[in-house]
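Of the protein chains in this complex, one is absent; all others appear in place.
Presenting chain A:
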Amino acid sequence: MSPATTALAHAEPLQHPHSLQHLSSLQPLAAGHPGFLSPTGVEIIFLLVGLVTLGAAVVTVVTRQLVHAALWLVVALGGVAVEYLLLTAEFIAWVQVLIYVGSVVVLILFGLMLTRAPIGRSPDADSGNRWVALVVSLAAAGTLVTVVVDAFRATWIDLEQPVGPGEGSSEVTGMALFRHWVLPFEALSVLLLAALVGAIVLSRRQQAARAGTGGSGAPGKAGGN
């Protein structure tokens, strides 16, 4: 980017009341970006990490060893966290590491163990409609990549931050979250509570109900057993 356009981008105030005005003001910046053949360092790192992420994701969905699939999922999710860091969304990156890599994958591994997943290769990991799925996903990938590349070919993300906390730092994210998004945040806490209670209700066994019936009649089928 030429120094003139950078100065233009930094000269205008970043606190617009409407993002559409800002979008229109970003349009002249799109002409001044370097081409695809002269990538910046951030772009090279992004491409390499993206290749690793994509490869790990592909191995996750095609491997026949179930535990290996969960471990490759860790690589894919960690790669996405690195991409967040490269996009200057630091807080999201650490939340991704904490929640996805830390808890979701552990939950999945526990689920694999509790359903007695075989350790070695399991020949029936894929269902019979694998080729249909391959055709569908390849068609979707071709269509979407064509559309996205054609739409955003000339769009440039300005990752340079002005002085002060970055756009994705925890300070800015916290201010936005607790200033503009308080009500969805609270609703989300209620949803998490409901999910917690629901998971407990689903996974506990109804020993008390069985003891109450004394084995004489059919047990209640509503809540499972």
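Please note the rule applied: contacts are C-beta pairs under 8 Å (C-beta built on N, C-alpha and C of every residue); 3 or more make two chains touch, one makes a residue touch a chain; residues count from 1.
We take it that contacts and distances are computed from a predicted model.
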item: The complex's invisible chain, by UniProt name, from "NADH-quinone oxidoreductase subunit K", "Protein-methionine-sulfoxide reductase catalytic subunit MsrP", "Spore gernimation protein" or "Sugar ABC transporter permease"; value: "NADH-quinone oxidoreductase subunit K"
item: Residues of chain A in contact with the chain not shown; value: 14-17, 19, 22-23, 26, 33, 36, 40, 42-43, 46-47, 50, 53-54, 57-58, 60-61, 66, 69-70, 73, 76-77, 80, 83-84, 86-89, 91-92, 95-96, 99-100, 103-104, 107-108, 110-112, 114-117, 122, 124-130, 132-134, 136-138, 140-141, 144-145, 148-149, 152-153, 155-157, 159, 167-168, 172-173, 176-177, 180-181, 184-185, 188, 191-192, 195-196, 198-199, 202-203, 210, 215, 218-219, 221, 224-225
